[in-house]
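Working notes, beginning with the structure itself.
Missing here is one protein chain; the remaining ones are kept as they sit in the complex.
Note that the chains are named A, B and C in the order they appear, and that numbering of residues resets to 1 at the start of each chain.
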């Protein structure tokens, strides 16, 4: 019911919206909850377990009942709090967790079965018959559980992440927060003021308080205007600070476009902020707690503070005939506000025996509400007085059990709140979060004047450390009513009294948990699910633990609380991950030949962050194998070109460069001649192989190391560690030059012919023998040439500055084609190297040693190197280890599969008989059959033996002959020819 | 006779203007990584001053001016941008050509700090990050070098191979800022 | 008291007045045959199997806080047997078999749900590694199926098949893998051990281990000294501190692992799905929350809480892999303390002190091991011989280099496993 003349809404702007298919209208400034209440809608949701009819309980983000789904299709947003969602033209909201409709929900039958569905019932049943849990019980439970539904469609909305920095972050813009921001801003500090509401002011918007003689909201507007004018202050509304992390890092979620349903191009729906603040003031306010009594969950029963908020801020009376119940003076304020607005107050039920009386409304002192009735909305309450029980007709009960300071954020770094008996509430423990000072209601100081005072003091305390001095500020005049409360958690009596509304946890459940020895507060929570709903216990924790304390004969302080963990209010996954969806998950790295490869039809595959061509199909080729086989033959018979720029290239210079390399490689590099290249093996300190590659000596103090594509980053990190951490005395510098050079392998018997057309001087074996390197001019550009080979052919790698990479690739590819060759991709590269028994990270997968790959002798005995000592542990080089072998099919099946395991020919393929496994396989067009590399127990001693390859996954068994891993040209004549 | 044709890292991607912010590719000229030998930082600085008119930069600082700059580039390293390095530098430092290793862009305009605040975990607001300041940090998932080169202008460098991702990320952030109005 | 549907019905009809404590809260006695330090999943299951399999009931479990308050109550509840190295393979296979009979064994519904686990792979190399793993699972007698991209599309239509930075090549499907209700596992073992006479002593912190002439004599606790012939340390998350009381230095580094749960949602994810390129794993609880996690925070910590960069990394992986979860809201995040070992595999062994036993180093994987770990550890404590399915979890394997089980292939840096 809308009250004339009340509220901070713009009545000149009527806004239509839909709820459950029915059209309603509200005003600018309304939330969905206030607009529905104004339209007389009380039933807004169903509870989780019993599907009880529920109405709105609160007026904030802690709302446990009025959760709705907004929108449809890919933009469908489940579990939206009607109390937070602002209305806009075109808003469509639906109730959830009900079938077929909110009004008539078949699963409400659960409520009748409640005696059997108490705390932890599922741990005790559904065990018979054995197979029924997964087949019958669990599917039914799963379908019944859950609240709203995801659309199942890919996200289409834009989200954003951002950073902000400040001296002082003020969390909450009620009287304390505004005051803190104001004085800090005037002092010139760099301030961010964040508030989760759509409008600053906090409770000042919901109450009728005056500050300095002005209505609260007018004072708010004035302060806000002053803050807005300051360059050093940033105001963030609709921004909920969700988490507190180490060293002053705060996570906050800004709801950018939920309130207007607009999607301007590029605009985010939400922004996830990482705020780094030197200091913070927590002015998060307090949350009102309900009182547990029989059937206290009917639509129409809500917190007194919510009733006042709807009345004062939104001009809506939550009922026509209101009753008020509680244990603080707030109930009288509620009655006065209602009466002033012309709403009938049927009775004020004050649990305190010494409660103040009033001439304007009936006050029942020392009384308690002990029950309610009304099918889908409140119709009457039952009041218990010393004189007996009495029924009062009412359509709205405003209740309060007192206020809980919002201490949550002070607990995110493991702080535990402190129990204050006088206000029957937990308050922040000083110093719980370094640099954070709580102020106002979140600190247990509830009067407006106290909030204003503490806001100033907190800002002063926070900024004093930073050397910022506050200007003298007069504390504005405001009410300073003392807070007097008589503890009241649960009204005794039969029936079910709700603590956790959404999860349907009642006083009985908590008591039963205690009886079953779930007496630790954590046990009680986990056993009953109290506090595990979407409000994370904001409405129920303190009352539940008070009930538990009572049931176990302990004090509340001794009972303790469960842990408040981030986020304070739930945050969408899309917001936290903004920008990383789809291809944005990781950067894309493109080689200079990328476009040319795509233009030639090559499918591009991921290699770490890079993309590399898989193969280059020619007209008529319909499978990758055809292309791959052709490319292999091309390299073996003519010439192939392959972009190898993705391999890591590290420039190493300095007087101690040789000594440094000797220390990181197992073999010697200080003895390498200038103009020559050497293969090197690198170990981890634990003795296993880390990486391999070639290193060229370009000058006396100048080397160029190559790493595998996969390990480039790790090797760089490793070299920096070895230098900075272990050998800082060595005068050596390194720089990654991976990106500076575009490098291409030119491989095959005609490779020299191809290159001779590009270089100033023709190549000769005398000047350019195998493993030579040096500078060259490539079509007039300074480049580098290395006579190295991964394919086993006479081959080179040619490098030019990356700007020329695309151009050089085109020229090389065309010239290769003219010689009967062409570009080749990763598939052919892999076949070529398997034919030669060259290893990659398929073989050096982190569990293999130099001994395992047949390179034990490469660990020089003349010097120390990283990994040497540990590589000499007995277990790393002894009999029985699985070592590298070649495999050749010899039986009926000709198929080899990487990932298959090896067994002795006659053995059963069971784990205990396992002899090894296959790492790399290919069809060798050169040899005309499949070949494979693998690791076999004592493999090198078993050449010629037949073993059995078994792939149970793919149902393949193949007899293999164990052979040397070098299948092709074992003498290596071709690389030198 | 074939001829090698040079291509810029951001070819076909830039320039780009969204709202009040403009993103363009910069052609920095020669880029040289300088890493002083042990104890040679002062000598290198002197040589750099003599040859190119700028000192070896202190951490988080850039020296020189547009077209001829030395940008601190991390632990024991600076990037000389613009001139070809004088031969004297090699006496005091390793000198490595990096002219082709980095994509270099220039981003400028009202709100440019807001754009970068969506990607970079460092406070780049004018009061904290002035002209001549530089950082090595992240730009979303990439390592980057970021230098303030004007009141509303930054130079940003990432690995050449990541040029496309750089433009994509900056464009997304620019759209987000522009949409805020 | 025996639990059953009938019992729930009967209690429901009579006002639920007949329920009794699931376990007692006894005062500690001055002496036991065996003292187990640590009332987490592994400690409780060890006590249970000591009593059940070996008839040893003069046993106390000492817990410094409340039963099940450690990692058993803060994990992503995944249960699987999909290891590929000897030592691990037979052990997790053994553990899974125990899971499969756990409800009947314990008379407690731990909601073990074999909904199937799918490990996705995103390159040829990853497929080969998955095949090696799947083949080991099969040769061990467990189940594994290699799924193609097309088969996956039918099974998990909501994954990002079209626009993923690292495309999905296929998946390794482990139908017997799944989840369980974590707390219930601790409670079920606690109740089972208690029913067999084991004393579960909560709020009892061990402050010292009494050793004389190279043999253990008992422990000092905040509730007084307790003598014992055998003492077992089962305190993942605090292993280094407790072992230090016996003068031992362990190959363990403690790390935070965060996990997350969203608000309740109607069922959308029926399996456990893991992403091969971003270390992300997810399932949906019976209550409707998406339960997921990812990498460690990667720095040594005992704070049991994480930091933002890891939160963001995990969400990024989730969004990249399944863009339909974007509008699910993270409700709660938490952190457990992981014992990270130098090969990513656990240690279950005697120590150089007579009568002192060690169970630690569970890395990410402790939850699924709860039944198996307790079972084989009880065997070791009772018989002083390694159980046949746990012969390789030796403490000296790092020194000798024999039988190192490095599934990740990352080597001795603890946080890389």
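Criterion: a residue touches a chain if its C-beta (ideal position, glycine included) is under 8 Å from a C-beta of that chain, and two chains touch if they have at least 3 such contacts.
What we mean here is this: contacts and distances are computed from a predicted model.
According to UniProt, what is the chain that's been left out of this complex called? Choose from "Sarcosine oxidase subunit delta", "4Fe-4S ferredoxin-type domain-containing protein", "NADH-quinone oxidoreductase subunit L" or "ABC transporter ATP-binding protein".
Spelling it out: the chain absent from the display is recorded in UniProt as "Sarcosine oxidase subunit delta".
Shown chains touched by the missing chain?
Output: missing chain touches A, B, C.
Hey, which of C:207, C:241 or C:383 is the one touching the hidden chain?
C:241
Which one touches the absent chain: A:245, A:426 or A:741?
A:245
Out of A:434, A:655 or A:775, which is the one that touches the chain we can't see?
Considering the complete complex, A:434 is the one touching the chain left out.
Could you tell which one of A:870, A:884, A:898 or A:975 touches the chain left off the display?
Hidden-chain contact among the options goes to A:870.
From the list A:212, A:228, A:360 or A:720, pick the residue that touches the absent chain.
A:720
For the chain that got dropped from the picture, name the residues of chain A it touches.
Looking at chain A, the ones touching the missing chain are residues 245-249, 274, 276, 413, 434, 685-686, 717, 720-721, 723-726, 728-729, 864, 868-870.
Against the chain that's been left off, what residues of chain B make contact? List them.
So the residues of chain B touching the unseen chain are 59-60, 74-75, 77, 121-122, 135-138, 143.
What residue numbers in chain C mark contact with the hidden partner chain?
Residues of chain C in contact with the hidden chain: 238, 240-241, 249-254, 298-303, 307-309, 312, 342, 398-399, 412-415.
Just so it is clear, only the chains that are shown with their structure count from here on.
Using CA atom averages as chain centres, what separation in Å is found between chain A and chain B?
Chain centres of chain A and chain B, defined by C-alpha means, are spaced 31 Å apart.
From the mean C-alpha coordinate of chain B to that of chain C, what's the distance rounded to whole Å?
Using C-alpha averages as centres, the distance is 48 Å.
Would you tell me which residues of chain B are touching chain A in their complex?
The contact residues of chain B facing chain A are 1-9, 18, 33, 35, 37-38, 75-77, 93-94, 96-102, 117-118, 120-123, 125, 127-128, 140-142, 159-165, 168-169, 172-176, 178-180.
Could you please specify the touching residues of chain C with respect to chain A in the complex?
3-5, 7-9, 12-13, 15-16, 19-25, 65-69, 73, 86, 89-90, 103-104, 107-115, 122-123, 125, 127-136, 138-141, 144-146, 158, 160, 163-167, 181, 183-184, 187-188, 202, 262-268, 277-278, 284, 286-288, 303-305, 307-308, 311-312, 315-320, 323-334, 342, 397, 399-404, 406, 408-412
State the interface residues of chain A toward chain C in the complex, per the touch definition above.
Going through chain A, the ones touching chain C are 48, 76-79, 115-116, 118, 121-128, 130, 133-134, 138, 141-143, 145-155, 157, 159, 161, 243, 245-246, 249, 251, 274, 412-414, 508, 512, 515-518, 520, 522-523, 526-527, 529, 532-534, 536, 563, 565-567, 570-574, 576-577, 580-586, 588, 605-606, 684-688, 690, 841-842, 845-847, 870, 873-876, 878, 897-901, 909-911, 913-914, 917, 919-920, 950-954.
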